[in-house]
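All protein chains of the complex are present and in place, except for one that has been dropped.
Chain naming follows the written order as A, B and C, and within any one chain the residues start at number 1.
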Amino acid sequence: MNAPAQTYSEIAPERLLEAANAQRAAGSRLVQICCSRLQHFELLYSFSRPHTIEHLRICIPDSRVALPSISSIYGGSFAYENEIHDLYGITFTGMNVDYQGHFFRTAIPAPMAVPPVCAAPAPKPNKPQPQKEPT
Amino acid sequence: MKQKPLTMTRVALGSLLRKPATVPYPAARKPVYLATRGHIAIEEDKCNLCLICDRRCPTGAIAVDRTGKTWAIDRLRCIQCNHCVDVCPRKCLAMENDYTTPMQMKRSDVVPVPFTPPQPKPKPAAAPAPTSDSPLQAKEERPGERNHEPPDQSSAD
Amino acid sequence: MSAWTRILAAILFVLLSPILAGLLAGLDRIISARMQSRIGPPLLQPIYDLLKLFQKERIAVNRSGHFFLLGYLLFTILAGIEFFIGGDLLIVIFALALASVFFVLGAFAAGSPYSHIGAERELIQIMASEPMLIMCAMGFYVATGSFQVTTIHAQPTPLIATLPGIFLGMIYILTIKLRKSPFDLSTSHHAHQEIVKGITTEFAGPYLAIIELAHGYETILLLGFLYLFFAPWPLLALAALIAVYFLEILADNTHARLYWQWVLRTSWAFTAIVGAGNLILLHYLQRGGTP
Partner (left out) sequence: MANRTVIPFGPQHPVLPEPIHLDLVIEDEHVVEAIPSFGFIHRGLEKLVEKKDFTEFTFIAERICGICSYIHGMGYCQAVETVMGLEIPERAKWLRTMWSELSRIHSHMMWLGLLADAFGFENLFMACWRLREGILDVIEETSGGRVIFGAAKVGGCRRDVPDDLLARIPAQLNAVEDELRAITNVFRDDFSVRQRLCGVGLLSRNDAYDLGAVGPMLRASGVAQDSRLDGYAAYDKIAVEPIVEESGDCWGRTMVRIREIYQSFDILRHVLPNVPPGPVDMKITGAPKGEFFARLEQPRGEVIYYVKGNGTKFLDRFRVRTPTFANIPPLLKMLQGCQLADVPVIVLTIDPCISCAER
């Protein structure tokens, strides 16, 4: 396989906009935003250029922490952000299109916000988020 | 590129002169292939009610009853994944290549299994103890064991 | 025509048209299916459908809508009777137009947006087809000097010889009236359309059956119009009608559905060129022939 190299780097939530701007300036495409519910919430923003994929990891302790929306930089990100809001209950501030929780019709609010049945112990987050939310 | 009118005419008239491609389904059926996954069949004589197919079936379509000595399959739940055939230790399950007739109400096909477990000689055990014929007893318990809500069987497109 | 033959013709039209239209629709469906490499339904399927619709539950979205539908059926039948007893062609055309308006009103009476858009598009289709019908009556008048169907029917030479343009125009609007692609805008024979069944969306069961029935009468009436072009030679007329209907099916199977703007523009342009052109030419020829 001559698959492009994948790199993961963890950044603080405050630095998200700055990092996204840097990606945009470098000509990357927003590939996806993925949220995982482990013991904490982990968001992965993937950007790709030909032959590279970069993933930015953001860890937040619980869904009450609001994140800045990158939809001013990548216009299409509102779909991912609305989805994560509807399924995980994380709030994004400053979305260019905000469906106010009506994008995914779910029977219960934030159905994916429960931690995994067979969750592994949370990985040691690097700096700002000590794992402090036992669920 | 130039636009042309009525480009479909040749195909339409050609189809009019040819035989239809469809078959009147219940009266005639399309041929099946050797590999076609049609339905699961069991050779009940070989079965030893070991429960492996019951536990490993991804949709919980197979129900094996050790006390009543039956092997049952809910055809509407079965997704023809062939997994039970792969895991069956006695090779008594097989994937036949023809489809079952459509059913009008939900029911399970129940097959009586004429298996008598070898009598455990020394100790009079109430439940059949793990013998060489039923190798599954030590299967690990899974979280959310026997998920009886199967994922959507219908293939949404 | 004696009074008795007129009554007989009227009764025959009322009784036989649904059966004839049903058989025609059945043939249409089989031929369409064969063009699409399918086996298709039994020949009598449209008639089974109709009978089944009549047996279904009556659900009313809006009662006034059903009153309008009855108007649609009644005026279509009246138009047909007037035609087949050899009456006045203008009355036929006006009754037909009135029937269409009742149909549109019926669809407007229901609150659904799909029904509304369908009704608006039906109005556009009426706008596209009505001028040609009137031109057809005018053509018959110019050629024969009468609006009476009996007089037109009794012509010794077939009118197709003098009115070929009008005939072409009539085939064109027959496609609109039969709701065939590319003109199946307001409703279509199958529901795969952006406004679903459009104008008929809100009608179900017996009320939908009324629409189907009226549509059947309308089809027979329009084929009667085309028959007049070949009146002295019935066998040729039959062959021509079969050929025309086959072409309609072919057109349905070789076109995508187009936009209403396109339909309106081209219908007017086409009917103006062939219809009005034919009329003007005929007028000058007759003036030149009999100075």
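The criterion applied here is as follows: contacts are C-beta pairs under 8 Å (C-beta built on N, C-alpha and C of every residue); 3 or more make two chains touch, one makes a residue touch a chain.
Small disclaimer: the values here were computed from a predicted structure and weren't measured.
J.: Among the chains in view, which touch the chain not shown?
T.: Across the whole assembly, the hidden chain touches A, B, C.
J.: Looking beyond the chains shown, say which of A:17, A:31, A:65 or A:110 touches the absent one.
T.: Among A:17, A:31, A:65 or A:110, only A:31 touches the chain that is not shown.
J.: Which of C:8, C:23, C:74 or C:196 touches the chain that is not shown?
T.: Going through C:8, C:23, C:74 or C:196 one by one, C:196 is the residue touching the chain not shown.
J.: In terms of residues, what is the contact footprint of the unshown chain on chain A?
T.: Interface residues of chain A facing the absent chain: 1-4, 6, 8, 29-32, 34, 36-38, 44, 46, 48, 53, 55, 74-80, 83, 86, 97, 99, 102-106, 111-112, 116-120.
J.: Can you name the residues of chain B that touch the chain not displayed here?
T.: Interface with the chain not displayed, on the chain B side: 1-8, 10-12, 15, 21, 32-37, 56, 58, 79-83, 86, 95, 142-144, 147, 151-157.
J.: Identify the residues of chain C touching the omitted chain, counting contacts across the whole complex.
T.: Given the touch definition above, chain C has residues 32, 35-38, 113-114, 116-117, 120, 181-182, 184, 188, 190-196, 252-260, 262 touching the missing chain.
Methods note: only the chains that are shown with their structure count from here on.
J.: Averaging only over C-alpha atoms, locate the centres of chain A and chain B and give their separation in whole Å.
T.: 40
J.: What's the distance between the Cα centroids of chain B and chain C, rounded to whole Å?
T.: Inter-chain centre distance comes to 54 Å.
J.: Report the inter-centroid distance (CA atoms only) between chain A and chain C in whole Å.
T.: Distance between chain centres: 60 Å.
J.: Show the residues in chain B shared as contacts by 2 or more other chains, in ascending order.
T.: Answer for chain B, listing residues that touch two or more other chains: there are none.
J.: Under the touch definition given earlier, write down the residues of chain C that touch chain B in their complex.
T.: Interface residues on the chain C side: 31, 33-40, 250, 253-255.
J.: Which stretch or stretches of chain B touch chain C in the complex?
T.: So the residues of chain B touching chain C come out as 6-9, 12-13, 15-16, 18, 20-24.
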